[in-house]
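With one protein chain withheld, the remaining protein chains of the complex are depicted in position.
Let's turn to chain A:
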Amino acid sequence: MVMSGVECNFTWATMSRLMKEYRAIRAQKEVALRPSGGESGAGADGDGEDSLRAWTATLEGPADSPYAGASFALDLEVPATYPLAPPVARFRPRAMPHVNVNYETGEICLDILKGEWSPVYNLLYVVQAVQRLLREPNPDSPLNLELGVIMREGDLAAYRGLIRYYIQQQ
């Protein structure tokens, strides 16, 4: 199997921390967050390193939001310099209609994933923050201009309708 040129050289410190996070994540039930390649390890070498590089969370739409009843995949990619650098979190392309998500790419605008990142945050915290973003969209930094405009105009019915429309498209 050819690795697509992806450099993955976790330091011992990063690996050690990821293993601790992995155990903590497995021990909890609230957030569905798993290594993308499954529990057994995605790496062909089975050394476990590659398997902790990419993670996938399944977010359930909050009951009191337009996302109720739907579920969304959130992909996390852990950089080599983690936890000094934040993980890259994104939804799948054309899957998440949200004011702070670029609909085409799935890119998320969230302060803690950028300048407000702190090394004391962890993968679980990031997923929970994105989950909160579903309930509390922030119209001040829209990546989805269409939804941003409707939201700022305060047309709640149109806002909910548009999101439901997008979700049903899938």
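To be clear about the criterion, contacts are C-beta pairs under 8 Å (C-beta built on N, C-alpha and C of every residue); 3 or more make two chains touch, one makes a residue touch a chain; residues count from 1.
We adopt the following convention: contacts and distances are computed from a predicted model.
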> The complex lacks one chain in this depiction; which UniProt name from "tRNA(adenine(34)) deaminase", "Ubiquitin-protein ligase", "General transcription and DNA repair factor IIH subunit TFB4" or "NADH-ubiquinone oxidoreductase chain 5" does that chain carry?
Replying inline: "Ubiquitin-protein ligase"
> Of A:69, A:93 or A:119, which residue touches the hidden chain?
Replying inline: A:119
> Among A:35, A:66 or A:83, which residue is in touch with the absent chain?
Replying inline: A:83
> Hey, which chain A residues sit against the chain that's not shown?
Replying inline: 13, 16-17, 20-21, 81, 83-85, 115, 118-120
